[in-house]
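The other protein chains are all here in position, but one chain of the complex has been omitted.
Each chain gets a letter, A, B and C, in the order it is written, and its residues are counted from 1.
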Amino acid sequence: MFVVMRTGASEAEVNGVKGLILAEGLTPFENAGEDRTVIAVVGEIGKRREQLRVRLEATAGVTAVTAISKAYKLVSREFHPENTVIRVLDTVVGDGSLSVMAGPCSVESRDQLFETVDHVSTHGATIIRGGAFKPRTSPYSFQGLGVEGLRYLAEARQRTGMPIITEVMDTSQVDIVAQYADILQIGTRNMQNFSLLLACGRIGKPVMLKRGFSGTIDEWLMAAEYIASAGNPNIIMCERGIRTFETATRNTLDLSAVPLLHHLTHLPVVVDPSHATGKRWLVKPLAIGGVAVGADGVMVEVHPRPEEALSDGEQSLTFDLFDQMMTAITAVHGHVRDLHGDLLASASAPAKAGG
Amino acid sequence: MFVVMRTGASEAEVNGVKGLILAEGLTPFENAGEDRTVIAVVGEIGKRREQLRVRLEATAGVTAVTAISKAYKLVSREFHPENTVIRVLDTVVGDGSLSVMAGPCSVESRDQLFETVDHVSTHGATIIRGGAFKPRTSPYSFQGLGVEGLRYLAEARQRTGMPIITEVMDTSQVDIVAQYADILQIGTRNMQNFSLLLACGRIGKPVMLKRGFSGTIDEWLMAAEYIASAGNPNIIMCERGIRTFETATRNTLDLSAVPLLHHLTHLPVVVDPSHATGKRWLVKPLAIGGVAVGADGVMVEVHPRPEEALSDGEQSLTFDLFDQMMTAITAVHGHVRDLHGDLLASASAPAKAGG
Amino acid sequence: MFVVMRTGASEAEVNGVKGLILAEGLTPFENAGEDRTVIAVVGEIGKRREQLRVRLEATAGVTAVTAISKAYKLVSREFHPENTVIRVLDTVVGDGSLSVMAGPCSVESRDQLFETVDHVSTHGATIIRGGAFKPRTSPYSFQGLGVEGLRYLAEARQRTGMPIITEVMDTSQVDIVAQYADILQIGTRNMQNFSLLLACGRIGKPVMLKRGFSGTIDEWLMAAEYIASAGNPNIIMCERGIRTFETATRNTLDLSAVPLLHHLTHLPVVVDPSHATGKRWLVKPLAIGGVAVGADGVMVEVHPRPEEALSDGEQSLTFDLFDQMMTAITAVHGHVRDLHGDLLASASAPAKAGG
Partner (left out) sequence: MFVVMRTGASEAEVNGVKGLILAEGLTPFENAGEDRTVIAVVGEIGKRREQLRVRLEATAGVTAVTAISKAYKLVSREFHPENTVIRVLDTVVGDGSLSVMAGPCSVESRDQLFETVDHVSTHGATIIRGGAFKPRTSPYSFQGLGVEGLRYLAEARQRTGMPIITEVMDTSQVDIVAQYADILQIGTRNMQNFSLLLACGRIGKPVMLKRGFSGTIDEWLMAAEYIASAGNPNIIMCERGIRTFETATRNTLDLSAVPLLHHLTHLPVVVDPSHATGKRWLVKPLAIGGVAVGADGVMVEVHPRPEEALSDGEQSLTFDLFDQMMTAITAVHGHVRDLHGDLLASASAPAKAGG
């Protein structure tokens, strides 16, 4: 349930409500919107619901106590109508601008990373991506450079001034990855690694949560709720294709997910056409599609010489293809943003908490 | 295999090749391109392949004999590099313009049809859709008005001057539907109704082939090949969502299919966001997405009062929503067409056969 | 809804109820069980429901009027608690015995058919299968011998005294197939070919309805309802695998469907492990599995020389493998039948109507 405070409720009144919730062994989450403050009550409420509602309604400063219709609370638009806007270094995600996360699938060497970064950072990318810990189907495949890769990524940040996003595969890696990276990525196979979700919920850096390749929209939002419930409101959702019967593409990019999420949640949504299609030549058209349906950004893999890549070469863009894609999506983004206004309540108004 | 004639080959030479193929009990299909004529050899070639190749190569006017790498021949871009452009009444599909097929899911009455048609025909639609024979999951649901519905559709054509598309469910209906409609639609459940495909291949009107909700891209192209092999080159492919584990949408719209098809086939491709999403408010964003990835058109359901619709009311657009969608996709279409040039070899050059 | 007559209701009373239903433009279906007669009311009842219920309850001989909770009526166990038992020539399906439908995928020649039939008919098969009209993905693949194949099948019946099952692909083939075959098969791609379902509902021979490879249990039962509502109660359900992401098998055999169907419907259920797995060596273990979960029979493909088969050679059993499978499933059938008693209310009591 959530508690709507009256416009102009005092800090003391807000704290009174929070205290009552804490005293019940539950957790209050505050969303201080422009007009009014809303406090979500989170935890196992069970049979106390009705009694608690009555007591909260009778508390000073409270206008209404409402049920949240979804199983996810903190990440729902019901609780938090304004878009979440995430600022990392000088970059912003979710404010109506177009985020472009680009870089190699794996950091293979200092040279390969810098060569790629030097290109994408000067041709439209806003965030540098690169894998240091790599989840590979086979234990005998290249597993990434690990901490060495993280160090190169940190150097790449210094070199470009741009934030770094990289994957964290396990709770034991959260601290070290958070030390080097600006945004932590949770991969598709870990969407329901609940221990990892909670661990990423306890750090002070934004998290990008990839959709599980067989995760429903509801499960994906519940996974985001895990992160939010642990205290981290800065979550980016990334649609990267789902597993279906079709084999012509590596996965099936579910572009319906973008408007659906914009309707259901206040979190920014980006699209990864590289993993979704698994084919270099399909990245541009699907990146265009993603931007056209209203995505806040795209994530793509770029490699100086894809044929030599240690992972995912088939789907990595050459520099030339990256430039073509950038030209296309920049043009499309300029035209479509206004078309989805009805789905994006208040794109430019970041909330105090949660944004 | 297909036989490439030399530039400027005479009609006699072309006929010589065709005669040789016919004498083998196989069927020749001619594609007279701008530069040169190509003749596909279709049928069960089996073990004669090598011997036949040698004889064809030695025939007057022949430049080369090549294998087609796909199981589908006539609908492949390998055989027919130019886009197929389909003209129906005053409308053209596949020439780079944006086709908009709109109308009610079911023709429910003369009034309901005309009310809808009067709106969409004056607000951007280029083709009128409406179901007379309705495939329904339950035998106890409204099954459509049948021939009465076809008659109203023919009246709607007279009223608007626009072509009519409607579904044919069975071989026994092909003649009567072809008598009234301008384009015959094969529904998703009939994508592999091979008898119906062949029957639609023998008529002189264009056919729109919806993707089976569990049909792979390859199976879909093979289904189109059935129609083409029976003599009908005027086929429109319609992506309408595939069945996946996700239940937040009725089906999952596979927008990757659009660039994939443009790469693999010369046939025009439209997108149906109404059936794919099953939700009215998702039609506009996905229609935008479809146009953005390069679709030649969209098909949508419109109803004057969706809440009273006898079928698919949930996904039918109101007139107002139709207008909003039209504004959006018209704007996007103007901007994106050039962005996909690499996938669309020669959009403005209709072939003699096949176009 | 359905109308429960009192025990010992007279024919006049039953006819009175039927007359009232017919007068409403609806159709009565009678199930004369051992204890009492039940009459289902089928058609678009709509808003008349409550009024009709009251009138029926007040009619002579009526004990109760009840709603059927499922969208399918005639095929539901609610309406018809006793198992449907189907007699064809000297064979019975659904009476607790084990039906084995065996024969070649395609009838390729008189010799090939007879060689196969001579083996399987003397080694445990109870019904002969063989395709005359073949649904093939490619228009250039062998399409079956057609009517010639039907004639050979009729000869095979004479030769063995066993009933013949073969596929009908289109409404236009129903008459000719029904003339030669004892059981008509509707293939997986035609599960929702509603015209074909209705046409098969109007003939006097049993129909085997294969599950669509992407058909849900509910859709499958609704498809059976089409056949039953057109007047044909003798329907056999055949689980043949569903399309999933897994590619190690051709499809995924859904053995849960067997107990589910036995719970939801009174119709017999057989399992086809040949099409489900697509691999010869998996046929025996999955046939065992099917019998173990309570299937009323299995359908398998057998070929004298699978490596020469014109279709589905990979999954065809050799004579030797067929014999091994027969030994195994006969043994298992003897042991498991009693274990599923709770799902099979009254396996040995065929109903008057519907059985």
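Just so we're on the same page, a residue touches a chain if its C-beta (ideal position, glycine included) is under 8 Å from a C-beta of that chain, and two chains touch if they have at least 3 such contacts.
What you see is a predicted model, and the numbers here were worked out from it, not measured in a lab.
Student: Can you work out which residue in A:29, A:152, A:180 or A:213 touches the chain that's missing from view?
Tutor: Here the residue in touch with the unshown chain is A:213.
Student: Any idea which of C:128, C:276 or C:317 touches the chain not displayed?
Tutor: From the options C:128, C:276 or C:317, the contact with the absent chain belongs to C:276.
Student: Which of A:95, A:108 or A:225 touches the chain that is not shown?
Tutor: A:225
Student: Spell out the interface residues on subunit A facing the chain that's missing from view.
Tutor: On the side of subunit A, residues 42-44, 71-72, 135-142, 169-173, 189-190, 192-196, 198, 213-214, 219, 222, 225-226, 229-230, 243 touch the unshown chain.
Student: Residues of subunit C in contact with the chain that isn't shown?
Tutor: Spelled out for subunit C, the touching residues are 214, 216-218, 242, 244-249, 252-256, 258-260, 263, 276-277, 281-282, 284-286, 288-289, 291-294, 328, 331-332, 335-336, 339-340, 343.
Student: Taking the full complex into account, what residues of subunit B touch the chain not shown?
Tutor: Within subunit B, the residues that touch the unshown chain are 214, 243-245, 247.
FYI, only the chains that are shown with their structure count from here on.
Student: Please work out the Cα centroid separation of subunit A and subunit B, and write it as a whole number of Å.
Tutor: Result: the chain centres lie 38 Å from each other.
Student: So what's the Cα centroid distance for subunit A and subunit C, whole Å?
Tutor: 50
Student: In whole angstrom, what separates the CA-based centres of subunit B and subunit C?
Tutor: Their C-alpha centroids are separated by 35 Å.
Student: I need the residues of subunit B touching at least two other chains; which ones are they?
Tutor: Subunit B, residues with two or more chain partners: 214.
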